[in-house]
Each structure stands twice: as C-alpha cells, then as structure tokens.
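Of the protein chains in this complex, all but one are displayed in their positions.
Chains: A and B, in written order; residue numbering restarts at 1 for each.
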Amino acid sequence: MELIFEKSAPGRHGTVLPKSDVSPAAELPAALLRAEPAGLPELSELEVVRHFSNLSRRNFAVDTNFYPLGSCTMKYNAKAAEEAVRLFAGVHPLLPYLPAGESFVQGSLGVIHQLSQLLAEITGMAAFSCQPLAGAQGEMAGIMMIAAWHRSQGQQRRFVVVPDSSHGTNPATAALVGYEVLTVPTSSAGDMDLDVFRQTMNNEVAAVMMTCPNTLGLFNSQVAEICAIAHGHGALVYCDGANLNAILGKVRPGEIGFDVMHVNLHKTFGTPHGGGGPGSGPVGVSEKLLPFLPSPRIAQRSDGSYYLAEPAAESIGRLANFYGNFGILVRALAYITMLGRDGLVEVSEQAVLNANYVMSRLKGWYDLPFDTGCMHECVFSAARQLKQGVHALDIAKYLIDRGFHPPTVYFPLIVKEAIMIEPTETESKETLDAFIAVMIEAAQLAETNPEALFQAPRTMPVSRLDETKAAREINVCCSWVIAGEERGLRI
Amino acid sequence: MKRSGYCPQTPAQIREMLAVIGVSSIAELFAVIPPELRARSFELPEGMSEFEMLAGMERLAGQDRRDLVPFIGGGSYDHLIPAVVDHLAGRAEFATSYTPYQPECSQGTLQALYEYQTVICRLTGMDATNASLYDGGSALAEAALMALRITGRKKILVDAAVNPFSRQIVQTYLANLAVEVVEIAALKGQGDRQQFLATLDDETAAIILQNPNFFGGVDDFSDLAAAACVRGALTIVSIYPLSLGLLKTPGEMGADLAVGDGQSLGNPLSFGGPSFGFLAVKKEHIRNLPGRIVGETVDKDGRRGFVLTLQAREQHIRRQKATSNICSNQSLSALRGLIFLATLGREGLVELARLNYDKAQYAEGLLAGIRGVSLLNAGPTFNEFTLRLPTAAASVCAQLLTRGIVAGVPLGRWYPGLEACLTVTVTEKRSRAQIETLAAAMEEVLWS
Partner (left out) sequence: MDYYFTKEHEWLRLDGQSGLVGITAYAVEQLGDITFVELPRPGREAKQSEVLCAVESVKAASDIYAPVSGRVLAVNEQVESGPEIVNQSPEEEGWLVRIELADPGELRSLMNREQYRDYLEGLS
C-alpha cells in the first residue's frame, strides 16, 4: 500500500480549524522560527479515513482473529470499558496541584484509589501505585524501591538474580537500576534450579526476580522456599506479575513471600494492547516498602475524600508525567467491577483449563520440554519438526495463512524452537479446536511437505520480509527535502 | 455462580475438555499449588452487568468538574481533536492487536508506525526516531541515559526552566547510577546562559533544555548546542510538538537528541495519560535508541513491507545489555498523533500553531495590562506566559477557581521565590470572550 506521503497533494487539507477571533499578533523574530513548514502529508478527510481504514485491515487483532500470543494474555477487551473511559474525558491533571483543586477531581482520583485498593486485595500486597506506564516501568519502580530499602538499611548491594527463563525486561531492568545480573539455570522440572540458586545467593544480592507462574507456564511449588532463602540473605523478592491471569483468586503473591510485584493491566485486566501499547504496570509492595512507593500517591481521608499525599522522604520519586496511563486505569477498574470476585476466579480457572486442553491435544504432535500440567499457557518445542528443517517460525507463518495469529515463538530463550501458546479464558472450545486442527496439520506438513510451510504465508499483503536488509540498509523514516537537501532516507 | 459473558465454555464443553486432559475437575488443574500457598482472602465485590458498572462509573465521573474554563497547561494541553482521530484510532484492528512481532499479519500497525516515525522526524528536523516511548518525561530520562552511554561521562546539566515533573523523572531514573545532575538556575523565566557556559566542561555528558520552557519562554538554543558540541557534550532539547508548526526545530538548533510529549497531538487530557513520548536523534545515534523501531524492507517477491528492526538493541535479545528495559510502548497514542498531523496537514499545523500564538499574545497583552501585573520575562512566548502578580498567585488562582476559571499554574510550589508568579496557557480552544472574562475576573479579584 502507498505511504500516506505518496498520497499527498499540495494545497489539500482535511480538518478545517475555527477562524481566529483575535487580531494577528506581531511575528516572532525570524531566528525563533522554523525555516519551512514540516513536511506533513496533505489529504482530504476522506483520504485520511481510507488510508487508515485500509491500513487497519492489514492487521490481525483480538477482535478479528484468535491471538494466542504467549506471555501477552491477548484476551477479549470488553467494549463497556471503552464507554467508561469516555465518561472520564477532559480533566486536566494539574488540577489537584491547585489550591483546593482536589475537590474538582474526586472522580478521577477515586478511580486511581479504588483500583489500587482492588489490586492490593487481589494480590495480597499492602498497597499499589498505578503510576508505572507499562510492566517494565513497574519492574523499574520495584527494583528502585528495593535499592532504596537497602540504602535505608545502610547497605549498598551489587546483584540481582534472575532465572534464565525470565523475560528480557527483568535483567534489563536490573541493569537500568545499576545492578549486575546473576542468572540461574532452569531445572529439568522447569523450575529455577534450587541448588544453583542456593550457591548463587550471597549477601551482595539485592533482589531475586521471579515470574509467578513462570514463563514456561508452570507454577513453582518451591516458591515460598525460594523467598525464604533470599530473605535469609537479606535480599528482597520481586514478583513479575505478568502471568497473574493464571492464579487470580488462587494465590496471592503478597502472602507467599514476595515483597514487590507489578501487574500488567493490559494482560490480566483486559485492557486493549493498542498495537504495542499503551499498557499499564501498577506496582505493589509489602508493608515495609510502603514509604518507598513512587510519588505522587493518592490517599483517602476519613471523610472519604481523596487527595495527593505529600511524598514521603524515602519515596523513589516520580516515574510518569502525572498519575499513570489514566485511561487504562479506568478500563481496568471497569473490568474488575464487572467481573467481581467470582468472575475473576472464573478467569483463572478457564484460562488454565483452556491451556491444558490445548497442551493435551497437541502433545502428541510437538515436543513438550516440561511435560507437567501447565497453568495459563504451555510451551512446546518444534525440535521434532526441525529434523525436517522446519522451524518454529515456519509453523508460525503457516498459522497466519489459516487465520490465526501465531503463538509467541523463540521465547523463553531456554527452549529450543519455542512455541508458547496462551489461549486465554475468552476463547471458545470451537476456536481452540480449529486452532488445534491447524497446528496438527502443520506438524503433518512438516513430515510430508515442509515446502508448504516454507512458502507461508501466501495470503497476506506481503510474503516473508527481508529482515537482514532492513537491518543493513536502515530506512526508518521516509525521505523529504528540506532546504534543498534530501533528508532521512538511508542511515 | 452467575457467569460473566467473557468465558464461553458451556458446562458440557468443560466436562469434555477435562476428560481430554484426563482430570476430573478444574480444581485438579491447580493441584500443583500447595495448600499453604493458597489465597487466604479474596474479598472483592460481586460482579455486575455492564449497565450497572457504567451507572456506577457515571456517578464517580460526576464527582469531577468538567465545566471549568482551563487556562492551564504545564505539560498537558486542552487542544481540539478532530473526530477522525477517535474514529480511526478506535478501530479494533489497531486497538486490539499487539506489538507487531509477526510482520506479515501486522502491516497495518507497522506501516502506520513507519509513517509516525517519519512525521516525528519531519516535525523535529531530526534523522531518526523510534516507535514511541511512554511519555515526555520518561523520553527525557531515556535521552539522558543515552547521552551517558554515548559519551561515557557522568554529569548532566539541566535547565531549571525544564518542566519540573520531567526533571523529577530524570532524577528518579538516574538516582542509582552515580550521575551528577546539575541544575542551572532560571529565576527570570529563562535558564542562565552564563552559568550554563561556566558549568559546561569536558565531563559533561549532556545539557538538557526545553522550548518553549516551563515559563512559556521561546528561545533559540543554537549557541548552547554549539558550545556543548565543542566540549563533546550532547544537546537534548525537549519540545512541545504542536509549537513546531511555527518554532525553530531542535534539528535546526543543532540538537543531538530531541524529546517531547505527544499529548498535544490528538490525545485527550484524560487526567494525564495515556499520551506518548518521542525521542528523535541524529543519525549517528540510531543504534543507541531505546525501544521498538520500524524499518522499511522488501518481501520475498520484492514488494515493500515493514518490520521491527535493529532489534539487537532491545531487552528481548540483549537482556541486561539492552539500551533500555522498555517493551510495551504507547503505539496507539502515537497513532493518534499521526492521524492528527495527517488530517491537519502541512498548512493546518502552521495555522493551528498560529491560532495558539495569536490568542495567547492577545491574552498576554490584556493580562499584563492589569494594574500591578507584569510579565516575569518580556521575551517572546508561544501559547504560555508567566505573570508576576501583586499578591500570591495561589490565592488569586483559588479565587478564580470559585468562578469556574482555571487561571494557570502558580509557580511557588516548584520555584521558591516565584510565589507571585502564575503561568497562563491559551490554546486555540479559548475564545476571545473567555480571555476577556479571565482578564476582567483577575482584575476584580486583585483590586476589588
């Protein structure tokens, strides 16, 4: 499809702006002005609408396709939550900073406070900050709080321990906060290797980061012991709560030894993923970390009114422009309100049921490196198919032709040719069966006609793309001419 | 148990599925969880229908005041949003997909993000950018981290006229990294150039500037960028993208890194989020960018297509050596920015910036003409300016609030010594009548 810039015609425009009701002001000095207008495309409104409508049709999405992208919890996003967001439009975030300004925003502050309280009850943590703008920022806040806590104990520690199955954001976060990363291998049972973990631990370890259930979709029954060992060395334990969907109402991380955790509202609490974001990654802490929570914090007076609490001296400070991705917080509150207690329990039960069903039906066809019951997702390996030269990627591409968004492939890194399937609770058995049938078909083709897999996808607007060319001949911005000079084509 | 509408399995299907799995109940699927680890509490309200939920939300939303006339900015701006933005960005194919890991079935998102990257480069006069960051503040922090990596130095100079919240975010991000952050005073509504030049040295990784600054002042930082360059330091300029309809670009000033918050481009106030952050750079720094980047390439049959590229920088490959920990970004908000800019077009953005400028200048003249009121800095402004009032700005602001007018941001909280100062914002949405009402009301509050 043409780029929007290629559809541009000089002098055309879409939106008409209101006429000015004041007289023009004196020009700014030329030294403060840009030399020429930015090279924005010039299109009528209809052309803009066609362009983006047609672009959108080149996407798979939850509303159009089954999207079992492991670790991402691509569940259905309730439309009523979108309605709720509309109700809260148009409030300026600085109002609470004005004298008595809090009284003007009791509704919006209430959303944040109520959601924080619900998350605390769901996870068993003492309190939450909804400020982190995504899971990775929640992790950063969590590790920073741990660093601040150690400092408050008069300690400066060096290391953060992560299992080798962890998500890339975990070690990246530790490094961002200035820690060195120690990696612990996974045992044959799919859990963190407890012996190596014991040997790795020392009094220089600030934190252990665990995903619960882990990224192999397994619940580690030794998790309490791991927390105890870490605590024995004066370290704190971080829970990556990206997989909370599996244990809603079953396990509360705050009760089993975790000191800090983040949750991904865009996974567990049904907010849309937006083609990559915005998400939201509220961070929760146990009692002893309360003073370190990011500021500002939203608190409630005894008369029920909400206010911005003065930041504690120990607070790690501000992470986001304002209070977080507020629009996402509204959606999550709407979701939890609709589902309620029993609805959330049903979520975890049905998510686990669906994943185990897919796992049981496919395990005759694909290698299952950790063959135990799974939680909300299951991780296969295409090692068997690789013997015919077929990679996980080829299977993924074949699924596209059959109308399914592929599972996550090549993560976790410790599983060779990983295929990570997370069906979520919102998919019907009929959909799962159709997906399973195509997965089986792909396994059969790997044996009988691998070429059919190598050629996929054939039904999309593009066939497989040359990623090497993209990385070698960098073109991340369409060229334009400014001051007679061509800019932005090749780097 | 009344089931939610979101879990479709019928009781018969559940039985069938359990049989396939080889267990007798759902409870058995959770048997790996030892009893002592089971939740001891889960005290949540009962669920409800969407109708009841929305009624409750409406009551809650009713506790916000939406009838105030805002002359307030400070990083979040009340701008017009054409209907096409909501309509197109609301399309489920954009909203309910995720990071385009599988490019063949994600060309919509990928091409849109490539176009987004292009408009950001064209707007800022820079060479390259990524597919968005969280917000303006975290983009500034990421830029500072980038400068530390690129230069291998450990000191950053920040103009105190940079948005205080953004400065706080930079402090948060750098707190554990043994970096010296030096703030350059800005008492008269402008960073002190002499102090900048005197403090800039061969240890400095970057200088951080903002245009227009937090007081509303418009500047040309070419001289500071040149001075930084001589010292081997990078220049980071934070900008209000809508102002780039008129104002000199960071690229023209010689900035190495340009950052900003995209809220003003088609994203509603929404109590501060979501919006998006952008970080645009000179081409030599592209491999140091954090986050997703979309690049153009061709498919097996030679057709143009788009992919995520230069991924070896990112956490999912480089882990602890990645350029950042960012994973999810703010794609949908960035898409809104693109649609907004596309529907305004080349001339429309100039016109929009001009409307802001004209109305704000009109307001500035009226308000600064009130007895006892002066401008903190008589230099050029765009759509924000700072008044020095004859009395505490907070109390004037409070009195105007009771009349339904949000007169601006009193600066005392962030700038001790400037308790009498009020930063006023006038966007294209404010009418002449509203501006005149503000002026009359302020005069009354001050003098009657």
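A few remarks follow.
We adopt the following convention: contacts are C-beta pairs under 8 Å (C-beta built on N, C-alpha and C of every residue); 3 or more make two chains touch, one makes a residue touch a chain.
For clarity, every value in this text was computed on a predicted model and none was experimentally measured.
Looking at the complex as a whole, the chain kept out of the display touches A, B. Contact with the omitted chain, checked across B:Ile317, B:Ala378 or B:Ala440, is made by B:Ile317.
Considering the whole complex, the residue from B:Arg287, B:Arg304 or B:Arg354 that touches the absent chain is B:Arg287.
In the full complex, subunit A touches the omitted chain through residues 410, 467-468, 471-472.
By the touch definition given at the top, subunit B reaches the unshown chain through residues 287, 311-312, 317-318, 321.
FYI, only the chains that are shown with their structure count from here on.
Between subunit A and subunit B, the centres computed from C-alpha atoms are 19 Å apart.
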